[in-house]
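Note that one protein chain of the assembly has been removed; the remaining protein chains are unaltered in position.
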Amino acid sequence: MCGIFGITGHAEASNLTYLGLHALQHRGQESAGIVASDGHGLRAHRQMGLVADIFDAPVLAGLPGQSAIGHVRYSTAGGSQLKNAQPLFVQYAGGQCAIAHNGNLVNAAALKEKLEADGAIFQSDADTEVILHLLARSRQGSFEQKLVEALRKVEGAYSLLVLTENKLVAVRDPLGIRPLVLGRMKEGAYVLASETTALDLIEADVVRELEPGELLVIENGVMRTSKPFAEPPRLGRCIFEQVYFARPDSVLFGNSVYEVRKRMGMQLAREQPAPDADLVIAVPDSGVAAAIGFSQQSGIPYDVGLIRSHYVGRTFIEPQQSIRHFGVKLKLSAVRHVIKGKRVVVVDDSIVRGTTSRKIVKMIKAAGALEVHLRISSPPTKWPCFYGIDTPSRQELIAASHSTDEIARYVTADSLGYISIEGLGEAVGDPSRGSFCTACFSGQYLLGEMAGSAQEANKLTA
Amino acid sequence: MCGIFGITGHAEASNLTYLGLHALQHRGQESAGIVASDGHGLRAHRQMGLVADIFDAPVLAGLPGQSAIGHVRYSTAGGSQLKNAQPLFVQYAGGQCAIAHNGNLVNAAALKEKLEADGAIFQSDADTEVILHLLARSRQGSFEQKLVEALRKVEGAYSLLVLTENKLVAVRDPLGIRPLVLGRMKEGAYVLASETTALDLIEADVVRELEPGELLVIENGVMRTSKPFAEPPRLGRCIFEQVYFARPDSVLFGNSVYEVRKRMGMQLAREQPAPDADLVIAVPDSGVAAAIGFSQQSGIPYDVGLIRSHYVGRTFIEPQQSIRHFGVKLKLSAVRHVIKGKRVVVVDDSIVRGTTSRKIVKMIKAAGALEVHLRISSPPTKWPCFYGIDTPSRQELIAASHSTDEIARYVTADSLGYISIEGLGEAVGDPSRGSFCTACFSGQYLLGEMAGSAQEANKLTA
Amino acid sequence: MCGIFGITGHAEASNLTYLGLHALQHRGQESAGIVASDGHGLRAHRQMGLVADIFDAPVLAGLPGQSAIGHVRYSTAGGSQLKNAQPLFVQYAGGQCAIAHNGNLVNAAALKEKLEADGAIFQSDADTEVILHLLARSRQGSFEQKLVEALRKVEGAYSLLVLTENKLVAVRDPLGIRPLVLGRMKEGAYVLASETTALDLIEADVVRELEPGELLVIENGVMRTSKPFAEPPRLGRCIFEQVYFARPDSVLFGNSVYEVRKRMGMQLAREQPAPDADLVIAVPDSGVAAAIGFSQQSGIPYDVGLIRSHYVGRTFIEPQQSIRHFGVKLKLSAVRHVIKGKRVVVVDDSIVRGTTSRKIVKMIKAAGALEVHLRISSPPTKWPCFYGIDTPSRQELIAASHSTDEIARYVTADSLGYISIEGLGEAVGDPSRGSFCTACFSGQYLLGEMAGSAQEANKLTA
Partner (left out) sequence: MCGIFGITGHAEASNLTYLGLHALQHRGQESAGIVASDGHGLRAHRQMGLVADIFDAPVLAGLPGQSAIGHVRYSTAGGSQLKNAQPLFVQYAGGQCAIAHNGNLVNAAALKEKLEADGAIFQSDADTEVILHLLARSRQGSFEQKLVEALRKVEGAYSLLVLTENKLVAVRDPLGIRPLVLGRMKEGAYVLASETTALDLIEADVVRELEPGELLVIENGVMRTSKPFAEPPRLGRCIFEQVYFARPDSVLFGNSVYEVRKRMGMQLAREQPAPDADLVIAVPDSGVAAAIGFSQQSGIPYDVGLIRSHYVGRTFIEPQQSIRHFGVKLKLSAVRHVIKGKRVVVVDDSIVRGTTSRKIVKMIKAAGALEVHLRISSPPTKWPCFYGIDTPSRQELIAASHSTDEIARYVTADSLGYISIEGLGEAVGDPSRGSFCTACFSGQYLLGEMAGSAQEANKLTA
């Protein structure tokens, strides 16, 4: 998963991009970068690490100009190396061009092979670079035409920001898989971001989400919109953004993320009640909204039973001796006096491999809980994502091969309940899920010949 | 404020100290350090920054031995420079000695002046170094006797860990101002820490708090205890640790911090109700327990109206334009859909200068709240702390010179209510407050001639 | 100017490349890099700075394999940035390929424009990258055929080392402009280097210089040679390598560099005597051999009048006040007791802009010399080099627009004498200069349509 941000028409373009990336930091902590244009040329700074560590005043002063795009990366396709940090930035016959991409292309490997056979030399392992080579090789006349020709050849999820000396282009793939929202500052500058929280931070007004398949070009303060791609039969907005990825203060696909998650918790309480429990607690932070919803629906009081550390660093020295549940303990700790002697409902957003849930349940029991009833505000995660969420392979997804009862036993919970896929549809306001991609829960991939694509994607990321 | 951790009798002493400091990171983020002893000599590593950034496997491998002490520092006395990072570590006639100190000495400036007049050369600005010079100059025979002689000369708050080649010494000042707790690992190693959460992380059992005025010496696995100081007329445990500083999952002065804070919220709801409100929200994270207590007592539903960012870095590039409430926005953001159109009770732990509260109230109103009723789970903060809490001078404390009504107007709240000092006493289980220092609320400083001492302390930290 | 080194068939390939680059450090101090192959893949490390600062044991341990190539760079074409550091290293359809280049292509700009128009995306500004794109786009069957096709399209100076997973290829351009020498280690490994001094350091035997236009392929310990390019009408070995660039302990184009320079000094003494002088001194280090030759031929005693500092760093803080001849003083200082009251012959290798010579002459006079007779062991430098020597443009070359008398006055010398071009030919053992490029002195560029090419080269480096 990644986050992107762009702005044009503002004297402090790179400063505001820096702030926007800070607000999107939850979407990727591996690397970050900004490319700015002063109308004559582009300048870039990209580095491994967190936004606040990478950029300081001298670095930002070295990125002058009225337009900038930025990117925070959580590796999906392409290894964890500086050369894969985005925005990618190249010089080609048409001039300078930078690109920031959120999503994942499913036919990148095949396109790369073909381009290399035709003499292309790739700088990175990122699937995104395929778009640049297609662009550089296009025989179309204008920059937009070249870009559209390139994008017509790629398949998959992409919310893109593209910067040239004098243009900022924003595109969202026809299925609308990843979010991208347009904002405007009081002074008139246009802003684009993965989530509304980035606009809120810099006090830009939210104008609207880009439509699936929409291409916006902003040049000299003028914005043009077009829908140059064939319309797909249905939409595929990523439902997992609602469940887990987006920040709760964002508005996503028209809904308050927090409210949707709270509704998931209420629905979960109706579908999977725990009538004898004394207490509802959340796995912070992503489970809090659903836990409060569960509490309000069920009437079981909500309390804080797990505390999250603010200082989780990147690498930890594991003690050799067996400290139980070690990894999770650095991140979470139980409030013994809240939990002790209680029958506890624990609400979390999802179970992936099951190992973390197991550690959490055991930690709560070690703190004195009499019973632990685990409630999950999404359906069982059974299928990998090929569109940009960093899920493990099917073999590692516990729900792909185990029943709910088996999982409950594995995680040592006294009971386990997931929301139904129908209930999730209700909570996101689309009971038929007709506008969402639910492939991670249902296996119904939206892009045809998914088997083939999936293989390709696997090959590329291997 | 600072956090300290020590361990003796464990092959992984510095690894476990590193973990313990990580659990105490909330007590100080300016610098951190570990000194370890292998029985023959001491080795030190100290640096500005966070524990997880300072230590890695090679650094910890360079700190071998079965005993170690560590420190996280939030500057109180002494400037923000590496030379003030602790543990302090010196070579003197008696050998090598390292010291980690939580608290603040009130007669350090006078002692330092006297020592310098006598030819002492100080390495740091830290008040703690005074203890080392007194120790080095003592004519007493044994190390403990020297240390006791030195400590009899200092006045103020100190929880101390002192490490020599073959001893670990722990001391708590006679008033018991700062916490210090003794634990033991299953394998037998003794552990000392500012808070129980550090023991929980490494799965040490909590044995007991050190008593005020107690001195523990652990040598070759054997522990001796003594109370070498004159007994004071009363105790002075810091009530602000309960209100704000300690982690909610710690047990402090015999009470669960979380439970005490929740009781403060319940008491606050009784004393300062907000009968027409629709919603209770907290200023995260320190206001959450009290907000839940307020909600449970009042029956007004609790919800998450403010989100705290996980990625608040050290320095930020302020945009030149006036983004409203900028500083607080990097740390907190409002969940508009929760707040909009509601009459909101906002629970926070304290108001210091009033500037942050004002930004928060304005942010909540900008998100659409109809009314904001601010409730504070501690009494008005009117007096500075000289014992280690980093409070500003009296002039900057808004409650020192303004009535509650004036403060309400300043922070733009529709109503403002503080818990009473009696109510706080009830919540901490000591209605007479006879065992607590409440000077920050009451002005009743426990150490005689406080005016003089306060002047001295101000001189030192200037 | 640059230096290149390669080795194949040795377990310590990257260690020896590191040593070889150290011996070639005088050929370029801007950046250095090594790419090694373990038979399965290539690994690279490139950085700005000096060889000894860039590489250490862990870095070299990360470059395993029996084959390696390395490069030290002094920027000629392409800006001073990491992306231009060599060896360039790419992945293309044929696999992995790295290239190290000494020299300068004169038709690079035109080729780059054509390649970009055809969709190529360049990673660097280096002219060398053109070769890689031509290679990647070649439709020829084998790697060598692709490489030859690519090289047939480029014009200019190139001594190249190319590394793939299992081959080391060495090529010298048909005119033989830059040197390249083949060596062999006792254990059988083949070694290639810009100068023999690199072979001496690692105790490889010198086998022979590559012939102009020769292409060597070493694979599995077997060496094949071919001459795939059209034979040019004459050779163009760079005479400036003899005068200045090569290390005096190297053997170049069959001659001892030191002996040739000493012969230049002797010839200079015959052509431009200074009969009344008391003393011959050199501008160290490149003028020493010629100064000793001048002394031996003339019978005027040689002494050390100028000392060169060993610690000249990269950037210096210029004092605001006017210290005379400041820049040169950090590098050279005069030995007053040697110079004072003497009529001094000062021997240097060349005069470029005249500014440094002027500072040196003034420094010698300030140290008390009665007369300064400047003698230059090369003819007047009147023309820029397009083949890899970093000379300034014609406008900046003082000899392009000033007579010897005018230059003497400008540099404040009492007399000035250059060796004649005929005399230089004698000294290098080729009186007709038929096998050398002397364009920097004579303006006779060897590659046709030089005006056009020169323009191109200027465009590229602008």
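Per-chain numbering from 1; labels A, B and C assigned in written order.
Keep in mind that, in the parts below, a contact is a pair of C-beta atoms (placed from the backbone, for glycine too) under 8 Å apart; a residue touches a chain by one contact, two chains touch by 3 or more.
Bear in mind the structure is a predicted one, so any value in this text is a computation, not a measurement.
Novice: Counting contacts across the entire complex, name the shown chains the missing chain touches.
Specialist: The undisplayed chain, in the complete complex, is in contact with B, C.
Novice: Just to verify: which one of C:R336, C:R394 or C:R409 makes contact with the chain not shown?
Specialist: C:R336
Novice: Out of C:A289, C:V361, C:L424 or C:C437, which is the one that touches the chain we can't see?
Specialist: Touches the omitted chain: C:A289.
Novice: Which of these touches the unseen chain: C:A36, C:V51 or C:L424?
Specialist: Of the candidates C:A36, C:V51 or C:L424, C:V51 is in touch with the missing chain.
Novice: With respect to the chain omitted from the figure, which of B:A136, B:M223 or B:I421 is a touching residue?
Specialist: B:A136
Novice: Suppose we count only contacts with the excluded chain; which residues of chain C make the list?
Specialist: 12, 15-16, 18-19, 22-23, 25-26, 29, 50-53, 55-57, 60, 187, 197, 200-203, 247-249, 251, 256, 258-259, 285, 288-289, 292, 296, 301-304, 307, 309-317, 319-321, 323-324, 329-330, 333-338
Novice: What residues on chain B make contact with the chain left out of this view?
Specialist: Looking at chain B, the ones touching the missing chain are residues 90-93, 113, 116-123, 132-133, 136-138.
Note that only the chains that are shown with their structure count from here on.
Novice: Make each chain a node and each touching pair an edge, then name the shape: line, ring, star, complete, other.
Specialist: Looks like a simple chain-to-chain line, open at both ends.
Novice: Which chain is in the middle, if each chain's centre is the mean of its C-alpha atoms?
Specialist: Central chain is A.
Novice: Quick one: which chain's Cα centre is the longest way from chain B's?
Specialist: It is C whose centre lies farthest from that of chain B.
Novice: Just curious, how far off is chain C from chain B if you go by their C-alpha centres, in Å?
Specialist: Distance between chain centres: 64 Å.
Novice: Can you compute the centre-to-centre distance for chain A and chain B, using the mean CA position of each chain? Integer Å is fine.
Specialist: 37
Novice: Roughly how far is chain A from chain C, going centre to centre by Cα mean, in whole Å?
Specialist: 52
Novice: Mind pulling the residue numbers of chain C that touch at least two other chains?
Specialist: Within chain C, no residue contacts more than one other chain.
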